[in-house]
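With one protein chain held back, the other chains of the complex are shown just where they sit.
What follows is chain A.
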């Protein structure tokens, strides 16, 4: 940093403090636990990331880095709080009609886009219609499958008419792939100049080097405390660690426990956060062959000690899990036919399947997509061998893995899948017979279809909890897949960073409450 920059930095800090005092005095933060306590504001935060966003267009972003950046630039109708409860976003409130077929959103007033234009019902209608249109190729399109029509009732009200009740809709609207765009914008324009309603605006971008956001002074909520956030591309994780140690970078999120360990030091603290994403051995029953027999699948379930997989592949850093990982609907990991490894039972199941002499299952494994994949696969292979189940591993480069996975061209797959706060959004697309990922899941049944439909129809949280517990049990009893464990992410922050709240969905949305001491 040059001297001139340092001086202006000081001035900005002073203005920032004043601003924060004014702000904390006159607003009540809805979802920002630390904002009121943080007196200091201002400063420039540098986040070390291994690659830069592959797109700046929110409806198509699935890459982790892209989602993290866009989350701070764009707004959604609903949002998640730190505990992943759905809270108001651009919609101040929403009402569901008695029959569950009409949802009316009341929009927040005084919201503007980065280009200064006003946000209103027309923009919501434009966005939702475009996301639902096939030609847009928006990745969240299926989340709107229950929506029959979107109507801008007046400037600040939007009415959604549904084909069937959809209790998961509010949660599904909270992801960045559902960002509200201005009806005047085109994808082409937004690719280079994001125009959102988020707490930050794009300041500068150098492809494959850095992307810098500046705080949005017109943001409808509490103005962000930081002046700028720079996502600096440092492709090698251990180089990020060394950049943190020398003080050039103040913030980084790691997935590899080994790297996280090396980052911890006098000036860097590492926070561990359990994640919604889960490691599983996917079994493709629909493909036929041995896995079509539930007894073979159950034999596999009984032959696997999940804690051992976790210990060998991920240094024990994580938690053994059942299907649903979100805190509000969490599955009991022990509720399955074989909660612990039981080779006798496995042999029994194999005998029932008429394969007492053993069976061979082919499994695809990706190399390089995430750190633990190959180790997991090898441990699974070793454990299953004890039960005369030969897991034949096919280790693939991640592009080849994705291709085979998408085409459902596998018997079994060692996979790390992303989780979602709402269990319908998480599994409805996999395990209902019409779900758009059902081919990949390789399993569905009339019972599951009925249960998922019930879950969407009910808006009573207690009842939904019961339904999804049943779904979880059904999946485990039929060993649709074998759920293994969830891992952690590690948020490394310099001691000067204050007010950041890590989330289980990996979101960096609380950069808006972060400050530098």
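Note that in this section a residue touches a chain if its C-beta (ideal position, glycine included) is under 8 Å from a C-beta of that chain, and two chains touch if they have at least 3 such contacts; residues count from 1.
The working rule: contacts and distances are computed from a predicted model.
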Leaving aside the chains you can see, what is the UniProt protein name of the one that's missing? Options: "Nitrogenase iron-molybdenum cofactor biosynthesis protein NifE", "ABC transporter permease", "Periplasmic nitrate reductase subunit NapG" or "Protein FixC".
"ABC transporter permease"
Tell me which of A:192, A:360 or A:495 is the one touching the absent chain.
A:192
Contact with the hidden chain (one of A:112, A:161 or A:242)
A:242
Residues of chain A touching the missing chain are 48, 51, 54-56, 60, 62-63, 134-137, 139, 141-142, 191-192, 206-210, 230, 232-236, 238-239, 241-249, 265, 396-397, 399-400, 402-406, 408, 415, 417, 429, 436-437, 439-440
